[in-house]
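Removed: one protein chain of the complex. Kept in place: all other protein chains.
Just so it is clear, A, B, C, D and E label the chains in written order, and each chain counts residues from 1 on its own.
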Amino acid sequence: MRFIDEYRDADRARALAARIAALCEPGRHYKFMEVCGGHTHTIYKHGLEDYLPESVQLVHGPGCPVCVIPMGRVDDAIAIARHPDVILTSFGDMMRVPGSHGSFLDAKAAGADIRMVYSPLDALKLARRNPDRRVVFMAVGFETTAPSTAVTVLRAAAEGVRNFSVFCNHVTIIPAIKAILDSPDLRLDGFLGPGHVSTVIGCRPYEFIARDYGRPLVVAGFEPLDVLQAVHMLLVQLAEGRAEVDNQYTRVVPWNGNPRALQAINQVMELRPHFEWRGLGFISHSALRLRDAYADFDAERIFQVPGVRVADPKSCQCGEVLKGVLRPWECKVFGTACTPENPIGTCMVSSEGACAAYYNFGRFTRRRTKEATHA
Amino acid sequence: MRFIDEYRDADRARALAARIAALCEPGRHYKFMEVCGGHTHTIYKHGLEDYLPESVQLVHGPGCPVCVIPMGRVDDAIAIARHPDVILTSFGDMMRVPGSHGSFLDAKAAGADIRMVYSPLDALKLARRNPDRRVVFMAVGFETTAPSTAVTVLRAAAEGVRNFSVFCNHVTIIPAIKAILDSPDLRLDGFLGPGHVSTVIGCRPYEFIARDYGRPLVVAGFEPLDVLQAVHMLLVQLAEGRAEVDNQYTRVVPWNGNPRALQAINQVMELRPHFEWRGLGFISHSALRLRDAYADFDAERIFQVPGVRVADPKSCQCGEVLKGVLRPWECKVFGTACTPENPIGTCMVSSEGACAAYYNFGRFTRRRTKEATHA
Amino acid sequence: MCLGIPGEIVELLPGRADLATVEIAGVRRAVNIGLLGTGGPGGVQVGDWVLVHVGFAMSKIDQDEAAATLKLLKGMGEAYTDELDALAGSDIT
Amino acid sequence: MCLGIPGEIVELLPGRADLATVEIAGVRRAVNIGLLGTGGPGGVQVGDWVLVHVGFAMSKIDQDEAAATLKLLKGMGEAYTDELDALAGSDIT
Amino acid sequence: MITEEQVLERIRRTRARRPRLRDERITLAHGAGGKATQSLVESLFVAAFRNPALERLDDGAVLDLPAAASGTSGPARAASGPSGETGAACADEMSDAASTALGDETVLADGTVNPAPMSRAGEPGSPTVFADDPAATARMSDAMATAGPRLAFTTDSYVVSPLFFPGGDIGDLAVNGTVNDLAVCGARPLYLSAGFILEEGFEVADLQRIIASMAAAAQRAGVQIVTGDTKVVGRGKADGCYITTAGVGLLDRPITLDAATVRPGDAVLVSGPIGEHGVTIMLARGELDIEADLTSDTAPLNGLTEALLNATAGVRVLRDATRGGVATVLNEIAQASQTAIVVDEAAVPIRPVVAGACELLGIDPLYVACEGRFVAIVDGAHADKALTVLQTHPLGRDAAIIGHVHDDPPSLVLGRTAFGGTRVIDTLVGDPLPRIC
Partner (left out) sequence: MITEEQVLERIRRTRARRPRLRDERITLAHGAGGKATQSLVESLFVAAFRNPALERLDDGAVLDLPAAASGTSGPARAASGPSGETGAACADEMSDAASTALGDETVLADGTVNPAPMSRAGEPGSPTVFADDPAATARMSDAMATAGPRLAFTTDSYVVSPLFFPGGDIGDLAVNGTVNDLAVCGARPLYLSAGFILEEGFEVADLQRIIASMAAAAQRAGVQIVTGDTKVVGRGKADGCYITTAGVGLLDRPITLDAATVRPGDAVLVSGPIGEHGVTIMLARGELDIEADLTSDTAPLNGLTEALLNATAGVRVLRDATRGGVATVLNEIAQASQTAIVVDEAAVPIRPVVAGACELLGIDPLYVACEGRFVAIVDGAHADKALTVLQTHPLGRDAAIIGHVHDDPPSLVLGRTAFGGTRVIDTLVGDPLPRIC
């Protein structure tokens, strides 16, 4: 596939790997956080760590939109779905995320009408086709996804579709990165910036990271060569003593992002004063809600969701994993009590969640798998 | 079973048969009409004709409530059932009665929600349990059944059940008998009166038959000995030159009927100016409808049924069979194009219909079956 | 449709004046007895037999009349047997 | 969730300014292009490649930049091969 | 003017025609086991799949396997596609089939798809012989000396509602029903498969109960459930749980159970009181508000059929009287054998409570399903012996001779009523009943 296969080439990967190895100072350990779960997925799916020297460690960040949804919001969504006339729609990733009394899949089995959609526009279409039902779209995602929700609400408003609403859980990436940077227990040497979020917000919003925290950030694409190249670019900056925002993913990410997308978000949504992130607690100005002008499309107001805060399970260490403090396998329940088939934490659900990605794809160390496959 | 088994005793039947045979004048042919389909059913189900001499012929009358429903009313009921929020309820017998575009069973297969009930009270219960649906009871039947519909409407009114209504097709037996008596093409020697209708109306309403038409009528029970005895009683009257109303079924039928039942009918229903009977055409004052006071429970008004008159299929001779002019097997399509599995006419549907009863149970002549079973 | 079947009233349902449990060969159903009532000559009580039609008791079964009908039928049967015997005893056959 | 995939615009849907058909390896879907538009520098037309996310075109793929990145990577590979050759040609191994 | 006799002849001819399906849509009647089911099966299934085993429309198919040990390890003729002739139902075409299985021909419809079908299995081989078996009758060696083993193979889907009912549940029903279809073929049931279609949201505890019932029923019947499958469909796309079982049994006795062999003078037996299962289900639904002390008759009949077949060689045919009841089974037999079956209605064992419920609801117990009763047609000379054997067995205690076979009127079932009259007892039309199996 064009713009995909070229960036999965093993020969180029080997060359880049040699460059990377050459750039690493002996004895020095490098810790880079890939902010975005998409990168985490790529890293394990393609076995990318096989190309990295032991001294380069990729740390998984909070950029998995499903992983950061707190239990209370899942419970709220299920409470909405329990209305007999409601069809709750959501992306497939959400279906198995545990709430305090089970996931969407469990609620569906218990009688709620919950359906997967590929696009928020499909939810709107469902509303048009079922005029006697109320269709609620469970909106999750960072700035990549928020514009599509915003455009859908605008469409619904323009068409006067009265039985469509959005349960808005969109979050913003910058406050999360800032929370990580401010956390005392983590030392990072640089960031892989989220490629697709950046198509919307561009590269400028990251500048504070270089400026205020002295850390380089390279916006990276999602094919394995993209990630390797971005690592290389980070190492070059470090080698040269620089800390700047750079863009590896120039074919997709314009430096200034997508002004129409930003405008759509801004028209329909506003920042919440604060929002709870799973494992990270409340972060101010870190999430979006619908503006008063679109109150008719705001499921949160229509259904008066209870909004109860639910404590995470005691054994859950997702917060530490999301902050990059713990590596997935260091969580006490990883792979035993918490598995993709019976997840305790959110990170074990989405294929972008660090625990799921590591469990599903990466569960064997580089050394062991190298023995097995290169023998 | 008490009050049943005693009246199915073969020894007593033989004795009665001998008496009946003895009463028949040689060379004379006796033609009695059993007005009620229940009798028709009994006659064939128990092989009662085996006990009757060839000279006594039982002619089937119009007293099968399902058989007399015209196609247009079936179509109307299906039109009601097509409303997505309607549950149409009806007795099992109605399910296969052909309308002009299929039966209830076909409409159900095509998506209508049509359910069998044992009692109109069960339909009311269904309405209580499904407050978001409109439950319509397809009421059919003679005076035996009309009181139960009336009581059910009174209950619904008393309880304020707003989503229950009745599509009233109740008919009255006397005008039908009168239509038979007035029809030029039939010579009858007497009538077996409908036992269960008479529990409600009593025996007096038949007196005009004896008085004005000079024909005896004996109200008869539904066990085979009841019918045989009633035949005997008719023959005795004829032998003695009498034409009176007599009651064989004294254990169940009071001479004056059931005043509470009559009162219930009268409170809720009134006579229609005229009503179409399948095969018999319009007969005035032959059917009941809800009074204005109960308009809220009248499906005919709520749903504004089209009320189109539909001509019977050309091949259908149900009218002749209902009037006793044709014996079932004399209909051109009997047993070939018209069978219980693919009925053309209504008489082939209900187990009280003359054609169905004859086809299902009586299809072989007395002589042939006697050869087969007594050999 | 006009199907009626005799059943015995085994219980008047407490708190529901118009409902009774009727038993037919071991089969029980709640039946509406409002068309008969529980007082007066037509009224029913436990032990009475009634004719049940579409969930309603339509008529109280008069057990004396039932017995009388059966007796009459029996009488005919015996008379018939007597006649047969007489016939058999004659010289004609 | 942040899954985006490159596809080629093969048709602008007539009468729907914000809809286009995008093809990815023979797979076609209608995609909302309202966030890019059809005019101006960011606007798209048939033959353009876009990044598709949850049914929306989020970004036009800059084919020159893509080529440049690949060229850079290729250069690194060749340089790497040269180095390897050089290494192989040296006496050290 | 046409006479009644002429009309009857016209009807006879109409009935003799293969039933034609005229419906545009499936209705509940098509699943009730009566005339609508027959027309569906004959017009669609038999017409399309056409092969001798299927065309018999018996409880199960009787199949000849190639004699594996003989070395002629090619597929039976069955493998030659739908036009093959090996399959024969309930053994009637056994000798044909046996010689086919012995033949060297290994016709494969599509040589490209199935090349060299037997190149490794070794050929030729010596036909198996019965030399060491002096006790074998001539008929037996005819049938068995030359053939591979005969199997009975059957399937039924179970969609009963409610899933749990007095005396059983869908689980033991699904085991017993398939065991019984094998048993009435004269086979020894050995192995069952079970396919589950579960509705999203179905309670695992209920599934566990059902499975425990199946295990217990399998143990009771002496069969093993050796393979299975599970599918889950969305909410509202099923009714909790449907189960389809298939069964394989071994026909290791040299007998021929075939409705076509029934002849005048034979006796008609039922193995126990009828209609209990169907009435139990009807009442268990609760919709009729009728209560009665009644349990389903579901039971495995292979022990009882074994006992009967061991005791007498006079058994012509066995049928379990499920959907459509005894009446429908008897009609199938009368039609297959062109005989008249006359039922003495007073002799039909029916529990009073079943009779009472049927009176109340206006249905005829002869049409009500049993799940643990069979009808046996037995040579009149063996009838008393057969009855005694059945009555000795716990599941046949109330067995009875309920009628006899006559020659006229052909293909009809007549009832001699308790009242002393005579009536026709036709195949079930429509469906007075809820889903019973």
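To be clear about the criterion, a contact is a pair of C-beta atoms (placed from the backbone, for glycine too) under 8 Å apart; a residue touches a chain by one contact, two chains touch by 3 or more.
Just so it is clear, the structure is predicted and the values come from calculations on it, not from any experiment.
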Visible chains that the absent chain touches, using the contact criterion stated earlier = A, B, D, E
Residue among D:24, D:50 or D:73 touching the omitted chain | D:24
Check each of A:69, A:109 or A:124 against the chain that is not shown and name the one that touches it.
-> A:109
Pick from E:8, E:40, E:257 or E:270: which residue touches the chain that isn't shown?
-> E:40
Sole residue of A:48, A:124, A:177 or A:316 that reaches the chain not shown, by the stated touch rule | A:48
Missing-chain contacts on chain D, rising order, are 3, 5, 7, 24-30, 52
In the full complex, which bits of chain B touch the chain not displayed? Write them out.
-> 108-111, 113
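Everything below uses one rule, namely that only the chains that are shown with their structure count from here on.
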Moving only to chains each one touches, count the minimum steps from chain C until you reach chain D.
-> 3
Quick one: which chains contact chain A and chain B both?
-> E
Kindly list which chains stay connected to each other once chain A is removed from the assembly in thought.
-> B, C, E | D
Using mean Cα positions as chain centres, tell me which chain lies farthest from chain B.
-> D
Between A-D and C-E, name the chain pair that shares the greater number of C-beta pairs in contact.
-> A-D
Hey, how far is the Cα centre of chain B from the one of chain D, in Å?
-> 79
Let me have the rounded angstrom distance from the C-alpha centre of chain A over to the C-alpha centre of chain E, please.
-> 59
Residue ranges of chain C touching at least 2 other chains are 3, 5, 24-25
If you look at chain A, which of its residues touch at least two other chains?
-> none
